[in-house]
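A single protein chain has been omitted; all remaining protein chains appear in their positions.
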Amino acid sequence: MLRYILKRVLWVIPVMLGVVIIVFTITYLTPGDPVMTILGSGYTPERYAAKAAELGLDKGYFGQLVAYIWNIITRLDFGKSYNSNIPIVQEFAARYPISVSIGLLSCMLIAIIGLPLGILSAVKQYSVLDYSLTTLALIFAAIPSFVLSILGLVIFGVKLGWLPVSGLDSFKSWILPVLANTLPGVAGIMRMTRTTMLEVIRQDYIRTARSKGLKESVILRKHALKNCLIPLVTIFGGMIAHTTAGSIIVENIFNIRGMGTYLYSAILARDYPVINGCVLLIAFVVCVMNLLVDITYAFIDPRIRSQYEKKRVTRKKITTTKAEVA
Amino acid sequence: MSLLEIKHLSVQFETRDSVIKAVNDLDLTIEAGQTLGLVGETGAGKTTTALSILRLIQEPPGRIKGGEILFEGKDLLKVSNEEMRAIRGNEISMIFQDPMTALNPIIRVGEQIAEVIRLHENCSKGEAMEKALYMLETVGIRPERSMDYPHQFSGGMKQRVVIAIALACSPKLLIADEPTTALDVTIQAQVLEMMNKLKQQFNTAMLMITHDLGIVAETCDHVAIMYAGELVEYGTIERIFHNPRHPYTNGLFGAIPSLDKDVDRLRPIPGLMPDPAALPKGCKFQERCEYACDKCRENAQMFTEIEPGHFVRCERAVRGEI
Amino acid sequence: MFWKSKRETVKSLEEMTRRRSQWRDVMGRLFRNKTGFVGLCICAILIILVVFAPVFTSYNPLKQSVPERFLYPSSEHIFGTDDFGRDLWARILYGGRISLLIAFIAVIISTVGAIILGSCAGYFGGAVDQIITRVMDVMMSIPGLLLAIAISSALGAGLVNTALAIAIPGIAPGARIIRSTVMSIKDCEYVEAAKASGSKNFRLIMIHIIPNCIAPLIVNATLSIGGNIMAISGLSFIGLGVQAPTPEWGAILSTGKTYLRDFWPLVFFPALFIMLTILGFNLFGDALRDALDPRLKD
Partner (left out) sequence: MKKFNKVLCILLALVTIISLTACSTKTTNPGTTNVPAPNTGTSSGDTPSGVADPDRGKVIRIGVTDLGRFLAGIAPSENQSACDIVFDTSFKVNPTTKEIESDYFKEWYWEDDNHFVCKMYDNIYFSNGDHATAEDALFSYYSHIERGSNYLNETFIDWDKTEIRDDYTLVFYCEKKNRAISRMPIYLLDKKWAESLADGWADQAWYYPVGSGPYECVEYVYDDHMVLKLRDSYWKRDISEYHVQEYQIKAYSDMSTMYMELESGNIDLCEVSSADYSRFLKNGSEGKPFNVILRSTGVVYYINFAWLDNPIWKNEDLRMALAYGIDFESLGILMKGDTYMPANSIIPSDSPFYVDVGKREYNPELAREYLAKAGYGPGQLTLKATLMDTPIYKSFGQGIAYYFEEMGINLDIQYADVSAAIANWVVPGNNDFGMMYSISGSDTMSVLDSIQQAAQQGGVSWTYVDDDHFQELYGVLKYQWEDDEAVKKASTEIQQYTFDHAIILPICASTTMIGYNTNVLTEEQVRGFLYNPTIYKLSHASITAEAWN
């Protein structure tokens, strides 16, 4: 088991390396000259050369790539923003916690609301409740989140004045952004839970449990829920990683100083070190979440656990099961 | 009073555009301690009948349209959910067809057995586990394996676990739904033998659902042949095996290879079972019956006693024309 | 799942007939599914409206008219006019062409990519599989929209670029599905038989393996159209999608957000169409999945 975890942890390294290369290459190939952007109207050939050397942009593709990776590994240095000249790590330290708080709150809400609703609608399949819930979920999943955000803002912020329009100063000001993050997620998780639950409650072992004379509630709790949660762990892991990365749209509209707005202003300003850094950070979190998901998997699903314990680990099997789940 | 008496049971499955009549007006009786074999092709309604007894038919789309299921004189279709739960696993329990999927993959087998004991026998966790270990031993599995998960067991062993669960509370009636179909032939024999032994030990009546007449011959006292949702022939094992009257029963026997009889070649029953969503008028077997006449196509056939304890649903057989 | 559960020894021809009758079954189940049918109708109507846009409106979606700015829906302009006095109905129809076209192109690109990578990985196994799977792992660790943003800011705005930016993140999940499907059927007897009779690898993949992966692919493609539409509108919101004045639903919507408080049609109609499209394709995709995988429905 330990060996498996270790192996899995080590696997993060090549993946992250791959991500760095992809992201770096994309921005490297991007037209537009960062030195020009920085110098702007202050352009002279000498200043250009000096700035290019300062930024290490005179080294060619591989030189730059190696330097970039080296700086990240040795000094956790993602470079400085072209736009603000503030070290990117410093901004991460200030912004990521904000996005994470909103993201985790949203994830919790999504789980608290989405899971029970999904289970309810699976258990009461074909009832009016099921139809209303699935229809609502479909509709919420189909509304672009900025429409939802702005509507919420106009109604609760401006018309009714119940909630603050922007910022994160008071308890109340968290409500709208968290909700705007939550609703589409609830819809997704609900649908996913419903499908998985439907599949689980049709399994033979649920019938076995019924034939034992167990109460429906016990069957749900003890036999169905855990089996239903196993595939959902993957989805939740991905969701946590993505939600905590901060939503560009929601953070922009509610003017929250998180990762989303950082990335957004970086995109507008073609601030490539920031774009690279954000993508890397988020990809790293996704990797770590995937790792956690795989380990959790091994802990809650004895079938997978015993595969590793026998040390006949074939990743293929895991990937297939995951692909099927997805 | 019989242990179980099914009267005029009808079960339907209603889908968006059709009504599937799975069981039609079925009568069945099982005496205490006895074994009844319920035989028929896939789709004849055997499993549906079994699930109806435990009221485990999924609703919707399934629906019990009518009839009575009297268990020790109590109509199971009318008792409350709580009462029904007290009966399930305790007085009537069931072994399912596929042991591979019948066990919860993420719960230890010991716990899966102990669960039913604790539920019905009002005992502590420890006592229940103790009894579960005993049950495991009874079905021939070393008790220390109780901490294992189902995927660590082979198919035959899983079925033993299922049997252990079913017999854990010494039920009065055991429904075995093709308990050996999914198993290897050698394992089949072991499992059957064990079931027979345990049946004696616990003095349990059994409803053995199968399409394998060989198994019936080995285990049953009575046999009921089912076709398209109804019984076509019923009698003691000797009567049915030595004097099958219904053309379908005859066909079934013709379809089994036999060593001791000198048969040139197998005679499979031609054709398929009628679509349960559109059953024919008259005899349900008419399309495949070599003796079918116009009358068979017109009239519904009555289940008639042709000799004591031997019923047949075929007018021509009753009249002795076959 | 049925497409990999049948393991009987079937010769190629029988395999084909079986598949054909299976398709009939699937189609039957699909059309019996009411919600799926509703979804199909929504998609069909939208596509007809959009493809034959000139039939349904006589307005030029780019024609500006200053006196006609911000008109509410009327018989003349059924959806009203926008901030440039352009007919909103025309803009939505012509905009749908762009939105749907991008979504479809993206789906085609990502599906083709997924087929190539997935079938190679699944069929050849070994080192090829290792490499492709690893690359897919890497791609999957970058959130889709983020990757799309990065690619699209690199490529610049424009129809094909946007389609490409949205398609690339979609390759990895599709390739995974194909890979696992291919792996499960490549050992089937009829494939073995074809292999034994000396079929070339390419031919084998094309004739025997791909058709069996079609079902999950179609489901995946249908369901991802909705996601693509959403991603396009997200890109437009950030300003990376199709550039104004080219009508595109996301772009119209994101202009409309400024006027949400005062002039609702500019937000309502594009949002409605985006919603309907996503709803339609999701309903249809769900029904398709159910039809292909009868276990879920009784």
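By letter and in written order, the chains are A, B and C; residue numbering begins at 1 in each of them.
To be clear about the criterion, contacts are C-beta pairs under 8 Å (C-beta built on N, C-alpha and C of every residue); 3 or more make two chains touch, one makes a residue touch a chain.
All values derive from a computational prediction rather than experimental measurement.
Visitor: Give me the visible chains that the unshown chain touches, in label order.
Guide: Even though it is not drawn, that chain still touches A, C.
Visitor: I'm checking contacts with the chain that's been left out. Which of C:L40, C:L164, C:A221 or C:V267 qualifies?
Guide: C:V267
Visitor: Among the options A:A52, A:V89 or A:V165, which residue touches the chain absent from this view?
Guide: Residue touching the absent chain, from the options given: A:V165.
Visitor: So which of A:L17, A:M36, A:A67 or A:A93 would be touching the chain we can't see?
Guide: The missing chain is touched by A:M36.
Visitor: Using the touch definition up top, pick the residue from C:A157, C:I177, C:V191 or C:L253 that touches the left-out chain.
Guide: With C:A157, C:I177, C:V191 or C:L253 as choices, the missing chain is touched by C:A157.
Visitor: What does the interface between subunit C and the hidden chain look like in terms of residue numbers?
Guide: For subunit C, the residues touching the absent chain are 34-35, 38, 62-67, 69-70, 72, 83-84, 156-157, 239, 243-245, 257-264, 267-268.
Visitor: Which subunit A residues touch the hidden chain?
Guide: 32-33, 36-43, 83-86, 91, 94, 126, 128, 131-132, 135-136, 139, 143, 150-151, 153-155, 157-159, 161, 164-166, 251-255, 257, 261-262, 264-265, 268-270
We take it that only the chains that are shown with their structure count from here on.
Visitor: Let me spell it out: compute each chain's centre from its C-alpha atoms, then which one is farthest from subunit C's centre?
Guide: Farthest chain from subunit C, going by C-alpha centroids: B.
Visitor: Highest contact-pair count belongs to which two chains?
Guide: Greatest number of C-beta pairs in contact occurs for A-C.
Visitor: Would you kindly tell me how far, in whole Å, the mean C-alpha position of subunit C lies from that of subunit A?
Guide: 22
Visitor: Between subunit B and subunit C, what is the gap in Å from one C-alpha centre to the other?
Guide: One centre to the other, that is 48 Å.
Visitor: Hey, what residues on subunit B touch two or more of the other chains?
Guide: Each of 60 in subunit B touches at least two other chains.
Visitor: Which residues of subunit C are in contact with two or more other chains?
Guide: Correct list: empty.
Visitor: Of all residues in subunit B, which touch subunit A in the complex?
Guide: 54, 56, 60, 84-90, 93-94, 96, 98, 101-107, 115-116, 119-120, 149, 151-152, 162, 165
Visitor: Would you pull the subunit C residues touching subunit A in the complex into a rising list?
Guide: 133-135, 137-143, 146-147, 149-151, 153-154, 156, 173, 176-177, 179-180, 183-184, 226, 230, 233-234, 237-240, 250, 253-254, 257, 260-261, 267, 271, 274-276, 278-279, 282-283, 295-296
Visitor: Please give the residue numbers of subunit A that touch subunit C in the complex, ascending.
Guide: Listed in rising order, the residues are 14-16, 18-19, 22-23, 26-27, 29-31, 138-139, 141-144, 146-147, 150-151, 154, 158, 195, 198-199, 202, 241-242, 245, 248-249, 263-264, 267-268, 270, 275, 278-279, 282-283, 286-287, 290, 316, 319-320, 323-324, 326.
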